[in-house]
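This is the structure I have questions about; it appears just below.
Shown here: the complex without one of its protein chains, the others still in place.
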């Protein structure tokens, strides 16, 4: 594959990237934690506040109608982005974490003692702890598909037999692992789960901004992602849910906007998605997210995916050349995420050292503490790429790791 | 009291107000639903995305430290705004609705069958339905302090006897009613509640942006408000809670950032406030809210309160001169909110008619359906003022109501 | 002007003097519609003949001008037609408001076309029609 050219064309859309850190040009390689924002998105948010803000839904005056239209248009935009059958399947949440909490509560409370919840060992805490809580509330049991070795592959051939042997009700798994960088075969997994009548939830936090996504082709029941990981604002995210499922679920939070009628004793709920959006929503966030999705489509999601894979492969290959470095994640195709242990140097020291050279990395357990521990590690350093990153930045990363070994070794 | 001059000095800070609607200058009188944004706030948000965005807390690189500092500075800003003992009492939420849901779940789950939850009949759905749900989950019982007549006063002298006769565990009440415009004596109420060992929650959605607020002087255990009702961004709000109480409560949502340690089976929580902020927070929202509170302090909160009271009294007096008009709310001091039934004209028609003249009103039950029904109404029209509103706008309101009577009468 | 297009004279007329207001006793069937945004409620009463034709219709509303007028105008077009014809009329009316449907055969109901520019009033204009459907269904 030839080196990609997306950064050449799009990097200048991101004002934040044009700065120096400790006197060095910023190389932002912390995209798995949060991505940056093109001017289009920043300006869309400003424009909303400058021209069209009002509370939505209940209003009949011009500004309120305009705000409602923009907000509901953003919902349609998300539906189109995911190829959802209908925009009524799109619930706005604060982010992936809230979306999964919503499902683990509103869907999860139908679980019975000994019903099984199936996760993988590579789930982010956001797709682990809410299920631990659901299990505690309902008596359901957690089951895990093991992650094997540093390559971090799940043995998917075991899935059928687990589903045959255990009374699994829901399978919740990440699409792309934020610390291993592996890409799970979600469509195939959902097909098998469906065959066994198992409900599925896909944590698309790391994939939504990085590749084409089609909930109908994946065949999942729920899918969650965060705006801030795909060029969108903070405080906004999405839960996609099959409409029939959503309409069967009780509300999650309650308050204004989500009721048909209420008296002092009780209330009657609206259908989805409004049932799940109690109170004034993050209107500017939804609108900004819509602008971000427009932007990503204009860059080209297939192109972004190819770019990711290029950087993932290149970074993995070059990091493997460093003898002291222990790289996590698959040998083959991978997302633009590389997570590693550099000799005996603690991830905090690697990250501080790289920061000194203007390179933004992340160090820690990346909210994958049980997995990182299972691999016998405490923390790793992680570099994660997006389409605005350059080959030069990758070169700088490799160089800084060599220097860190010299410095701390 | 002389006519206030705040609008003269500050109106031009609000770009959205300088527009025409249906060819008429916009008169935005829907501030109880959501307020507008000064350029300072809009620019603070843009600046954050252009210069300092990164994920918070876990990051050691420069941008992440900067974002964390800004985010935690916003928490301190809120603490100062409320005169909270410590910024560890400040939890960021999506808004008032989420803050109350959090308390009704995480605190509410300690309720036992027949424990009493005391509300008033004027509570917003956000401070009613979450308690109905808590009652359903725990077997606790709802009790209501009655609202009497169109003036909508609660007979607070009855509070002591209710607290003596019923096993009330929590009293949750609104500071300012969003449909009556009355101001409840929260400090006095909390004093009595405390004497009886009753936990208190104040819904400050309508007061936080409108007057000085001091949680220690009020003496409440919890207090909630929304950024978008005090010149701040959408998607952000605040729960204040006494630190000892917060630290005793289980988490609400779970995921990243709120745990000390997690394994495949279970997790250990951080202390407040982080225990209650699972996942990536609305960083830009918190920072924007901080800027909004700075802005309000620069306008002067005492001045804003006087301005509110001036407009409330003036509007009430002038509306009472319209014979067909039935005004809700107190005869004496009131917030800048007037809610009314105009002859037999439906609120929707009043609002549509006013909109045609560029005047933004709200029509409906204002998420106070049980109260509005109790008063024998279906919906009311509501005008609500903020410090950027002018006397001219009040004049236009009065004129448009006369024209509406002529048109629909 | 948009506003006068929404509140056309015939609408104000039917709002101020709604036709076929009142209750029909059983065996007439009744159906209600409720608008959560404002608490509006419309109840429609339908008396059908043994042959399945609508003999008489009435309604009661606590509702805005658009809703009241739309329901009042509706009642004038139902007499003597069948259940199926009434439901076809409902679909045609809703298509006219939401999908730029042609609106032929809608007669005076076309006066509600102004709602197209006020999507937030769509619920008002169709509430009585949903009540009708409920009444026809029993």
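Points worth noting:
The letters A, B and C name the chains in turn, as written, and every chain counts its residues from 1.
Operating definition for what follows: contacts are C-beta pairs under 8 Å (C-beta built on N, C-alpha and C of every residue); 3 or more make two chains touch, one makes a residue touch a chain.
Predicted model, so just to flag it, every value in this text is computed and none were measured.
Here is the thing to keep in mind: the chain we left out touches A, B in the whole complex. Within the complete assembly, B:261 is the residue of B:248, B:261 or B:298 that touches the hidden chain. When the whole complex is considered, the residue among A:194, A:243, A:318 or A:373 that touches the unshown chain is A:373. Contact with the chain not shown here comes from a single listed residue; of A:9, A:22, A:112 or A:158, that residue is A:22.
One chain is missing from the display, and on subunit A it is touched by residues 22, 346-349, 352-353, 355-356, 363-365, 369, 372-373, 378-379, 407-408. What subunit B contributes to its contact with the hidden chain is residues 57-60, 64-65, 68-69, 259-261, 270.
As a working rule, only the chains that are shown with their structure count from here on.
For the pair subunit A and subunit C, the distance between C-alpha centroids works out to 47 Å.
Note on chain placement: the centre of subunit A and the centre of subunit B lie 31 Å apart, centres being C-alpha means. If you average the Cα atoms of subunit B and of subunit C, the two centres end up 38 Å apart.
Residues of subunit C found to touch two or more other chains are 37, 39, 118, 121. In subunit B, 22, 348, 352, 355, 363-364, 369, 373 are the positions where the chain touches two or more neighbouring chains simultaneously.
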